[in-house]
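Just one protein chain is left out here, and the rest sit where they should.
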Amino acid sequence: MLLSSRQFWLAALNLGVIAVIGFLRPDTFLSWINFKAILTLMSYDVLLAMAMTVVLIVRGLDLSVGSVLALTSVVLAMLLRDGVPIPIALAISLVSALLCGAVNGFLVVKGRLLPFLVTLGTMTIARGIATVLTTGQYVSFPHATRWFSKFARYEIDIPIGGSAYGVPVTLLVTLITAISFGFLLWRWAPMRSFFFIGESPDAAALSGIRVERVTFTAYLLSAFFVWIAAVLMTSANKIGYANYGIGSELRALAAAVIGGASLSGGTGSILGTFLGVLLLALIGNGFILLNGDPNWQQATVGAVLIIAVAVDAIRRIRGGSE
Amino acid sequence: QDNEHYGMVVFLKGSEFFNWSYAGFQDAAATVGATTELQGPADWDASAEARAVDQLVAKGVKGIAVTAGDADTLTGAINAAMAAGVPTLTFDSDSPNSDRLLFVGTNNYNAGFAAGKAIGETYGDDARVGVSLIPGLDSINHRLQGFIDGMASVAPGAKVVTEVNDEGDLQKAESVNTAMLQANPEINVIFCAHGNPATGALAATRNVGRDSGDNKVGVLAWSIDAPILLGVDEGEYAATVAQNPYMMGVQSFWALWSAAHPTQFDSLSNPGMGHVPTADLDTGVAILQQGNPAIQALMSPPKL
Amino acid sequence: MLSATGIYKSFNGNVVLTNVDFNLRPGEVHALIGENGAGKSTLVNILSGNHRADSGVIEVDEVEKSFGHPLEAMRSGIAVVHQELSLVPNATVAENMFLRREITNKFGLNDWRAMTEAAQKIFAQMGVDINPNDLAGSLSTGMQQLVEVAKAVSLNAKYVFMDEPTSSLSEKEIQELFQVVRDLRDQGLGIVFISHKLTELFEISDRITVLRDGQFIGTREIIATDAEEIISMMVGRHLGDLFPPKASKPGDVLFKCCGLAAFGTVADVSFEVRRGEILGVAGLVGSGRTEAMRALINADPRLAGTFELNGQEIEIKDPADAMRQGIVYVTEDRKQSGLFLNFAIDQNISVSTLSKKSGRFGLTNRTEIAQSAETFIEKMDIRPRRPDARVLDLSGGNQQKVLLSKYFEVDPVLMIVDEPTRGVDVGAKALIHQRLRDLAETGAAIIVVSSEMPEVLGMADRVLVFRAGRVSTILDNHNSSLRQEEVMAAAIE
Partner (left out) sequence: MSHERKKLRPVTVQYIGLISVTLLIAVGFHFSFGNLLTGANLRVLAMNMVFEGIMALGMTFVIIMGGIDLSVASVFAFAEILVGKLMVQAGLPVIPSVILTVMACGMVGLINGVLIVTLRVHPLIITLGTLLTLRGVNLAITDGRSISGFSEEFLYLGQGRVFGVDIPIWFFGIAALILGLALAHHRYFRQIYFIGGSERSARFSGVNVDRVKISMYMLCSTLAGCAGVMAAAKYGAAHWGHGNLSELKAIAAVAVGGADIMGGSGTIVGTVLGVIFLAVVHNAFVTSAINPFWYDVVNGVMLLLAVLLSRFISARNQRELQSAKQKKLDLNIPKTNASED
């Protein structure tokens, strides 16, 4: 079965929301421009939520995704500002992101500390360093090669049917990353071990899985996704900023959980996470399209989270084990 | 004998705007050999500012300049500081019911008025404005009121169509403004009522394909951040409202310094302290458009 | 008298108990027996308020009861020693014993001293040496079992259920426990005793009730029945031998272990195993057998030890490394470190061979996974016969079969099995023994660690006896001549 029932009802829910908003505001909502905007703008959240999903599957947690995003973007922007060639700047920023992931992974795996505490610590530290580096100011890089500050928003025309749809590079990169990683997670043998580790680390070890190494890899992978988001965000906004992604770790967690990941590990999928982010984005979008009170906008994320887990729990309790 | 020491308290510590203020504060202090420090939370939590004020009083600074993240929340702390004999004033965001010496900053209503007037003059009665803001901040409310009045003063037919909450976040600003433009295609101006959303709002115009051409949505920024100044210079933004945060810092310091050094005349409002201006100091705004020479001057932000 | 009549119970539509009658008189030990999944634990759970029956009547001393929570059952004088230990590891023994019945001082606060003393008194009565101030988690399984019994005693319960209390006890501890059980019976308590070990039941019980597939088969007076009858009631058929014949001819030395040591638990363990041989490992609980085996594959840090496989010196860096070289260890703790409880049977069986089963780009091959699961469901007689059934919903014995299948699937050359049949019914036991012997016959070597002496003697070609973290001796059993006393002597001494 391709869709577990969780993903199925999430997809249905998304379609339901689309139908409702589409019915109420057909002119503005049901346009490629609007969908393009929704999808592109949720790209960063998708990447961060993917980063969260990977570690959730191995029974971890990464509260530092938002801070690492900020730190990575700051590092990248500062290097570009100082005239470092783009490939080198990208490489160094990747290393700095992976370093954060490695610290998380190391402390969780070798220090046997709880991921919650470890990443709570690194969350504070990473943003702290980003702020120290920039004293909180925007870092722009007017002298870096032009293409870098253009590419994330560059639109590639993809012909579908008769007409061509312009898809921004940000969205394209995110989709490609999500689809290829989602596929690997679903079918690639080495990545299947993530699920076994999350379900029972002890049993996984005795089943010949190198638990420590694989768990560490999950944190690195998480940092890698954050790096992609940081590069796209830095390019799209043309600045590095120490306050990027504040609060995004909680959004990412919410989305991943709505998508079926669990803090007790062993479950989660990229499709589910994507649908979770999409749901939150659609509701936020619909809120504005329907001219909802902007004050209530913030409450929706929490409410959607609670409702989503409640629906799932009721389904689970009622439907029993299967 | 220790140097005289003065403190500045801000919210969103580290934001470029307050860095300008602090630079002014620091530079002014340096001319008389005084030292300074910057305190406050990196987020919107005004109660943390109140605690920072308490802390500075306990530390025994000579004077405190505070920007009130929330007017009421800081009243108590400012009053306590004044009662303890530490001259305290507000800058940029006021706490009008407190005993502060005075307020140094942009008169937000006036600034909003100027901005509204500029839009009214450019777009006339056709102006349909969407506002990107954080609800509930007094300063922003005043700006908006000023904006509405200013615009009405020259173009009575112009209208504010809707408001969206950008939560002070770049990313968020882009999504809500995009949606706003989608929902209200008649909008032809986005008024960013504070510093953060401008890049997001501009990106939003691009997302809906209205960043150039006849149908272009003009973005009025409220910021002197380098990327935005660059954008103004390149014609991406319609204009930006430039406050004068550096001068806020400088004036704040001098007022505090004067209060801490009594001369032959007492302060009119706070006997026992030195003589300070008896009215609030408006540091003014400039509406910067493409080609304005001030842009180049502001492009290199201060080093702290 | 405690009686249950016409009990029905189903989980999500799966009927687990149908029309079960059961009664327990004061002053008797009543054995409950049945294959894995027959519904014994479920019955206990219903009688002790942990689950609610779908229908049926429960009477305690002629009064009809309906328990909604274990506490209510406790108040009616019912205490349970559960199949899985239920002490809280990081609280003291005394606090565990008196939870919810704390002795308090005049301020309403806990009176720790009084509780310690009360606990000491009970332990003294039972004749066991346990410090009430120790953390429960620091005790061995056997000790914890005794604490649970003590807890039931301290409840002044009239009816005590013991769900497989002996499955992780040594012979000596079992005898201690039996003594306690007899004392309690003589004091007029009614005791339900669940075990898969028939000999034990004949030794301790007065009556015996048999369940099969959730149905009540019958109750017999123990003096009026025999093992034959009980087994046929249990399985509904005649059973063959419990143990397969011994190795026809052991081959060359396959694996050699020299000077194995683990910090604080195991020292200087050396032995060798031959192809086609089953090496039994006996010893008292806590003698370090499990630790030694885990240290062998470096699942727990090893202090020292060198190994030879097929005459070649090898290194074993971690369990994965061991598995790569064909050495596997099957844990005694299937729930914690054996199975992926929330995953399906096929997932569990294929976990170690995923890469092998995957195609060119390392993509998993779903049909092959399902096929191998079906093979094992057939071969190991796993129920339910659906590869996609969740392991959590399986009974203990079937879980054990899934666990073993996972390692059979690897085709190991050396298989170390720790307590291969803990909590497994007789029918399943015979099957598991046969499968282990089958593997040995293909030229693999097998090490069977077991606390059940008959199992060791019935399975092993040679028996390695542990005592206090060291090898006490290695005894020969090729012609099944070894006697229980010899092994015990080497284990205790």
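Letters A, B and C mark the chains as written, and numbering starts fresh at 1 in each.
Convention: contacts are C-beta pairs under 8 Å (C-beta built on N, C-alpha and C of every residue); 3 or more make two chains touch, one makes a residue touch a chain.
For clarity, every value in this text was computed on a predicted model and none was experimentally measured.
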Touched by the hidden chain, restricted to displayed chains: A, B, C
Identified contact with the non-displayed chain, of B:Ala28, B:Ala65, B:Leu137 or B:Ile187: B:Leu137
Residues from chain B at the interface with the omitted partner, ascending: 13-14, 37-39, 41-48, 50-52, 54-60, 69-77, 97, 134-138
Residue ranges of chain C at the interface with the undisplayed chain: 50, 69-71, 74, 80, 82, 84-91, 95-96, 99-100, 102, 104, 108-110, 112, 116, 120, 131-133, 263-267, 270-272, 462, 467-476
Contact footprint on chain A, counting only the chain that is left out: 107, 111-114, 116-118, 120-129, 131-132, 135-136, 250, 253-254, 257, 262-264, 293, 295-303, 305-306, 309-310, 313-314, 317
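By our rule, only the chains that are shown with their structure count from here on.
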Taking each chain's C-alpha mean as its centre, the one farthest from chain A: C
Chain closest to the middle, measuring from C-alpha centroids that were averaged per chain: A
Whole-Å gap between the CA centroids of chain A and chain C: 44
Chain B and chain C: spacing of chain centres that average the CA atoms, whole Å: 71
Whole-Å separation of chain centres (CA-atom averages), chain A against chain B: 33
Chain C-touching residues of chain A, taken from the complex the two chains share: 187-190, 192-193, 195-196, 199-200, 202-210, 266-267, 320-322
Complex contacts: residues of chain C adjacent to chain A: 11-13, 299, 318-320, 322-324, 328-331, 336-343, 351-352, 354-355, 357-358, 361-364, 390, 392-393, 406, 410
Chain A-facing residues of chain B, complex: 13-16, 19, 42-43, 135, 162-165, 167, 169-171, 174-176, 178-180, 182-183, 185, 199, 203-204, 206-209, 225-227, 230, 301, 304
